[in-house]
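The block underneath contains the structure these notes are about, expressed in structure tokens.
Heads up, one of the protein chains got dropped from this complex, but the rest are sitting where they should.
Let's turn to chain A:
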Amino acid sequence: MPSKTAIAGESVSSDFQTMKQAIVAIFPLSLAVVPWGVLCGSLAINVGLTPLQAQLMSLLIFAGAAQLAALTIMGAVGSLSSMFSSTFVISSRHLLYSAVFRDHVRKSSFGLRCSIAFFLTDEMFAVTCAYIVKNKRFSPVYALSSGITFYVIWNISTFAGIVAGQHIPNLEHLGLEFAIAATFIAIVIPLIKNKSTMVSVVTSGLSAIILSVFMKEYALIAATFIGMICGYLTKDKESINE
């Protein structure tokens, strides 16, 4: 236990504790993304990018699904506009994440808001939400530490993919998607603590399957909204008692 007189030391050590918690929480999620980083790196080399260009994609864009879609379009010599529109559709879910964190970061400095935004990924969002639920407050230290950890692992695995380059045979057919599915299952199932969350999970899952038959591109965002609205409309016992 830190002594009560050393207030400055106490807050530094509690920041350090938060940082450690964040790294421990995001680690399993970063693990699942390693094969994707490797795939992004090796695919970029196969499409004809230089190693520097390939690494810059992960350093600057930092969005696995959008990067993979863009590389596929580059490989098929698709247009810039199709690349941009697919990037937007894939990234549109991040608009929701920024809305969720809005009240927590609104009073922060421009620099801090930019940094949190840059490192805002599915995984960082998930662990930071869990932190908020548990501690009843938002922590920029937690958000940034988990985000940066994820960023570093994403870029190291991209680098590994660049080095391996064309020597990785048929990586696309190994079923790497399942790593993402396993991670998200591990995140979602513990979140189901009441009826309304259960309803939002079931409806978004069902609509994701049905919609992806008709409109592959927009299925994700449409199913998300359906799930959110159905969850919202479901009355929980706790909220009636309130």
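Definition applied: contacts are C-beta pairs under 8 Å (C-beta built on N, C-alpha and C of every residue); 3 or more make two chains touch, one makes a residue touch a chain; residues count from 1.
One rule holds in what follows: contacts and distances are computed from a predicted model.
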From "Anti-sigma factor antagonist", "Bifunctional protein PyrR", "Dihydroorotase" or "AzlD domain-containing protein", the hidden chain's UniProt protein name: "AzlD domain-containing protein"
Candidate in contact with the missing chain, chosen from A:Thr72, A:Asn155 or A:Thr197: A:Thr197
Listed residues A:Asn46, A:Thr72 or A:Ser98, member touching the removed chain: A:Ser98
Selected residue (touches chain absent from view) among A:Ser11, A:Gln53 or A:Asn135: A:Gln53
Residues belonging to chain A that touch the chain removed from view: 25, 27-29, 31-32, 48-49, 53, 56-57, 60-63, 66-67, 70, 74, 80, 83-84, 87-88, 91-103, 105-106, 113-114, 116-118, 120, 122, 125-126, 129, 173-175, 177-192, 196-197, 200-201, 204-209, 212, 219-220, 223-229, 231-232
